[in-house]
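Every protein chain but one is kept in place in this view of the complex.
On to subunit A.
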Amino acid sequence: MAETEGDQKKDEGKKIVHTYPLIRHSDMPEEIRVEAMELCVTACEKFSSNNETAAKMIKDTMDKKFGPSWHVVVGEGFGYEVTHEVKNILYMFFGGNVAIVLWKCS
C-alpha cells in the first residue's frame, strides 16, 4: 500500500512527503498531549523498523507517567473502534506512513 502511495507521489512530482507528527484527533490537555506526542515520535524513531517494540515502549512509558492502563496501536493500516476514558486519547500520524493510536482505559 505504502509503495503505491509513494509511487503516486513520485509520479505527480509536486507532492511532498511530510514526516512531521500530525495530531489527527486528541482530547488530552495541552501538556499531556505534547508530552505523549513527543514520546510517540521518539519511540517511532527509535524502533522505526519494529512497530511492536515501539508500541510497547510507548505503553510502558505512559503507564509509568500517567498511571495504568494505556493501550497503543502502531501501524500503517488498520481500523479500530475503542472505548477510552475521557481526555485520554491521542490519534496521530508520524513519518508519513505510520498511525499511532494511544488511549487509556483501565
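We adopt the following convention: a residue touches a chain if its C-beta (ideal position, glycine included) is under 8 Å from a C-beta of that chain, and two chains touch if they have at least 3 such contacts; residues count from 1.
Throughout what follows, contacts and distances are computed from a predicted model.
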| item | value |
| --- | --- |
| Absent chain [UniProt protein name; select from "Exosome component 7", "THIF-type NAD/FAD binding fold domain-containing protein", "DNA replication complex GINS protein PSF3" or "DgyrCDS9032"] | "DgyrCDS9032" |
| Absent-chain interface as seen on subunit A, which is shown | 1-2, 4-5, 9, 16, 18, 22, 24-25, 27, 75-86, 89, 91, 93, 96-99, 101, 103, 105 |
